[in-house]
Structure formats: C-alpha cells, structure tokens
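All protein chains of the complex are present and in place, except for one that has been dropped.
Naming follows writing order (A and B), and every chain is counted from residue 1.
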Amino acid sequence: MNWLDTILQGVLLGGLYALFAAGLSLVFGIMRLVNLAHGDLIVLAAFLILVLVTTLGLNPFIAAAIAMPLMFAIGWGLQYFLLNRTLGKDILPPLLVTFGLSIVIQNGLLEGFSADSRRVFAGSLESASVNLGPVTAGIMPLMTLFSAVAVIVCLNQLIYRTSVGRAFRATSDDPVTAGLMGIRPQRIFAMATGLAMVVVTIAALYLGTRANFDPTSGPARLIYAFEAVIIGGLGSLWGTLAGGIILGVAQTVGAAINPEWQILAGHLAFLAVLLFKPRGLFPRAVD
Amino acid sequence: MTMAIPSFTVETRTRASALSAVAVVALLLLAFAAPFIVSRGVIQDLFFILTMLVLAQNWNLLAGYAGLISVGQQVFVGFGAYTMFGCVILFGIDPVAAILIAGLFSVALAIPTAFFTFRLYGPYFAIGTWVVAEVVRLLLAQWKALGGGTGTSLPRDATRDMMGVGMMRDLFGMKASEAGDALTYWLALILVVATIGFIYGLLRSKQGLGLAAVRDNEQAARAVGVDARRMKTLVYLATAFMTGIAGALIYVQKARISPDAAFSVTDWTAYVIFIVVIGGIGTIEGPILGVIIFFLLQNLLADYGSWYLLMLGLLGIAIMLFAPRGLWGLFSDRTGIQLFPVRRVLKGGPLNLTHRGGPHG
Partner (left out) sequence: MALLETRGLTASYGDFQALFGVDIMVGAGETIAIIGANGAGKTTLMRSISGVLTNAPASILYRDEPIGALPAPDILARGIAMVPEGRKLFPSLSVEENLLIGSYGRKVDGPWTLDSIFALFPILKERRNNPATALSGGQQQMVAIGRGLMSNPAVLLCDEISLGLAPVVVRDIYAAFPRIRETGASIVIVEQDIAQALKVADRVYCMMEGRVTLSGRAADLSRDDIHKAYFGTDHHELA
C-alpha cells in the first residue's frame, strides 16, 4: 500500500467534505440552525447542474455558475418563508421541520428523476492528472481542494471585512439589538442560507462529477458534513477544513486496509475525536 | 387577624380520565379476544399498529419529555432484532426468550451510545445518534454468520416451536403459522400495555415531574435539585430497552432480516417521528391518535410510492408550524379533555382571592 498516495487521496477527499461542511458551519454560526436537509440540498443542486448540462449542453462549470444564483434564491426563500418561522428557543421545530424537508426533497427527486444513479460528465478533466513526484493527483480532486480553500478564504473575508459580515456577526450575537442598528434579522438569516446554498452548489459540482449520486444520497452527505464540522470544532471555518481532511484521510486509510471499511473508518475517527476532544480539534465559538 | 390554613391537595385525575379508564379496560378485553374474532390479515395489521405505537411512545418519551431528539432510535430496533436472530440461530434459544434478551442487550448498547452522544447538544446530538446507528449497521453487516450485508432468515422450526405455540395449537386448534401470528400479536399487546403503563406511571411520579422540569428549563430544574443528566440517561436506557424488545418482536414476526431493513431510517425513525408529530408530541394520547392516522393514510396511499412519503413530510412540516402540539393537542386545547392526565392540579383551599394591597392593586 502506498501510504503517501493514500494520504494524498484522503486530503483531496477532505476538500470535498469541507465543501459539504462549509455551508452547514456558516448557517450554524449565524443562527444556531442545523439544517437536516443540508445533504439533500446538495443532491438537489447536483440534479440542477445535471439538468442544465443535459438539456442545454453546457459545460458543468458553466452549469454550476448558472445554478448558483438559482440555489441562492431557493435558499433565501426557504429560510425567509419557512425556516425563519422555526427559529426560537425550542430546538424541536427546526429539527423536525428540516427533517420533514429532507424527506420531501428526497421523495420529490425520486418522483422527478427516478431512483437511477446519475453522474455529471466533465469530459477529459475527469481522468486528467498531474504528477507530484512519487504520487499522482487527479485534476478534479485538486480543484476540489483548491475550491474548498478558496471558498473558506472568501467566506472569512466576507464575514470579517465587510459590512454585511459585521451584520452577520452582530445578528448572531444579539438579533434584537441588531434590529436597533437597522439590521433586519429575518433578511440576514435568509441571506446566510442563500450564501450557504451557493457553497452547496460548488460542492454539488464536485460531487456530481466525481461520483454517482441518486435522490437518496443526501443523508450520507449530511453525515460527512456534520462529522467534518464536529471533528474540526464549531465556529471555525478553517477548523471545518481540517475536520474534512481528517475525515477524508481516515476514510482512505480505512479503504486501503479493506474497501468495505471506508465509511466505517470515518465514523470511528469521528467517535474517537468525540471521545477525547468533544469540542473538536479547533473550537472557536462559545455556544 | 388569624387566617385559616387552607388545605390543598394535588390531583391528576380528571373526569374524562376516569371514564376513559373504564373504556380502556373494555377495549383491552376486546383486543385480547381479537385472534378469535378477526381474520389473520387484520391481526397482522393490528400487530403493525401496536408495534409502531410502542416505538412512537418511546420516541415521544425521549423527545417530548426528556428533550432528547434522536434520529437514531433505529439502532435499537436493529440491534434488538439482530440480538434475537443471533440467540435463535447461533444458540438455539427460544425466540420469546430471545426477545427479552434483546431488550437487555439494547440497554447494554445504550450505555456507550449515551456516553458518546451526550457530549453533543441539540441538533448535533440528533445527528450523532444517527451516526451511531450507521456504525452499528455497518459493523453488523460484516457479520457473516448472520447473513452479512444481505441478511438471513429465522429457521422455520424456531418459530413453529416457539414458547406457547404448542399450547395454542392444542387448546385452540390453530395451525402453526396462525398460532405464531396470534402469539406475536398478544406479545405486542402486552408490550403496548406495559410501555404505556410504565410511561404513565413515570410521568405521574416524582421523577416524572423532575423530567418535565428538565424539558422545560434544564438550568432551573438543576437549581431545584433535579439531576438532569441522570434523568436523561435513565430515560434513554429505558427507551432503549423497550425499543429493543419491540425490534426483536417485529423481526420474530417478519422472520427475515437484513441490515438495511433492520436499521432503516425511514421505517423506524421517519415514520415514528411523523406519527408522534402529527398525533401530538408530549402527550400519551398523541402517539395513539398518530398511529391510527398513519395507518389509515398508509392504506389509502399505499400505491403512491414516494408521493406518500412526500405528503407525509409536508403534513409533518405543516403540523409543526401551525399546530405544534399535534392533532391531539388541538383537540385537547379546545375541549380540555385528557385521557391520560399527567398535569398536576391544585385542588382545595379558599376559593376567593385575598385582597391585594396598594392603591393600584
């Protein structure tokens, strides 16, 4: 077994998981909401990209670029009209409503697209690779990792250096006083979810081109996203990247020992972190 | 001026509940007689309703009373079922006894599960329970002796010679499979009575009051001396026990198991959550109403595949937004009727309020 190659593949896989997790982390940071339909929204975006590619004959990257504002609108609407109503002291409504949403999306996709496995074809890029000395890295996985880093850099810039980012942080601290500053929390939350959906679309692009997906693929993505966030620690986007990478490496190492153990290895790594460092490896936020 | 010390008593009984107690006893007698009255198909339907009710009551106890919202209870259904299969296939134990063992093993599993998942809160706890369920599923799928990923069946003679079946054949002249269905049905009925009896008893007890306090405001409850963590753990272990037994019983009746089926999120969590939400979370009556509605909906829409689940999801969302206490909650709020009353009512004492002091009071 080529250890170096296994770890490299794990790191690159981690980029994908970090993309899954970044949206989840953002929304939780701003409004303490965990959307149990997050994974299904990634799958929804993947189907959206697929439709654009197959009906308009577009290149997947262009399709994703078109899908991003569409997904932003879907996220904005979802938050503003549905999820905002569930926010409050009780944790039950957001959990149950997003759980119901997950079921609705999965079954809606099943009705619309059947249970067949799908793939978005990226042409020659799919098999292109680059030589990095003793190991080879696929171009798409490399782009996935770079995209994850770029997304996190952009999100951090947005949150810490712009007026909107200040509004995000202020609303997260104290929505009532934020209102006194002229911030409308309902709109800020909607914007946050919309933004998360843009990240979800990027994640969907790389998911769809990398592996087969079908309407029921959502829950597994949610679990990977969640594990990446917990391993990395709540409140830190770079922590989420680290968490994704650790999860990815755990999975590829497990797979190298026995292909049937890939997912289980990831879960066990998650449980190990939970056991020794329940707040994650790089926690930042105070809940 | 002297004041007479008023005498107060705390009661939970209401008039409706006294009436319903009589009705319940009558209903139970009828239910026990059912295998002699209705067809086998109806018995199987009733079995499904009863076992789903047990799962729903347990999820309701966890989420509605202990505030532990789990989307991973399927782990106990599956683990209980696999324990039973293991006992029967590997050790030749009688299925009925194996069901009880399944319950105990589920409690054993619940201990490390609680240890890990209680480190998480709110939605993260929920997903954590799901991860644990996935881990157990993946591990059991590796166990070749019990069928690995594709699963296995119970040997025919195991169910044919179950405890009590022989007696039923002799006494009532039933065929083997008929007797098997009747036996599992009766066990399910006993399990429902035991589950609801336990939950009702718990909520009426001092521990139940503490539990309600923890659900409403954990910090305040701690401040008055309720050991919140201990309460939650005990409730978690108790529901694991009952859910494990239910899982084992369900799979005695099915007689065929696979990891994907036994640990299915849809069958053992999604449906259960919808039953509780639609019926009414936080009451004992709610899941009962919920399971009836669920059964009717499932029969009506059985042919519609994913539309059925989609509608169930939309209905669940709508109820959560507009009638958060479910359909029973709506009914109970309008009429004030409680069949299993657990609210404490202060009775007795002087009827007139004392004169309030001050120029504005």
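As a convention for this text, contacts are C-beta pairs under 8 Å (C-beta built on N, C-alpha and C of every residue); 3 or more make two chains touch, one makes a residue touch a chain.
It should be emphasised that the depicted structure is a prediction, and the values quoted were computed from it without experimental measurement.
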Inset, instruction - Could you tell me which of A:Ser172, A:Thr201 or A:Ser236 touches the chain that is not displayed? - result: A:Ser172
Inset, instruction - Taking the full complex into account, find the residue in A:Ile62, A:Cys154, A:Met181 or A:Ala211 that is in contact with the omitted chain. - result: A:Met181
Legend entry - Hidden partner chain, residues of chain A it touches: 163, 166-167, 169-170, 172-174, 176-184
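Basically, only the chains that are shown with their structure count from here on.
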Inset, instruction - Calculate how many whole Å lie between the centre of chain A and the centre of chain B, each centre taken as the average of the chain's C-alpha atoms. - result: 34
Inset, instruction - Using the touch definition up top, name the residues of chain B that touch chain A in the complex. - result: 63, 67, 69, 71, 116, 119-124, 126-128, 130-132, 134-135, 138-139, 142, 265, 270, 273-274, 277, 281, 305-307, 309-310, 312-314, 316-317, 320-321, 324
Legend entry - Interface residues, chain A side, partner chain B - complex: 33-34, 36, 82, 85-86, 91-97, 99-104, 106-108, 110-111, 219, 222-223, 226-227, 230, 260, 263-264, 267-268, 270-271, 274-275, 278, 287
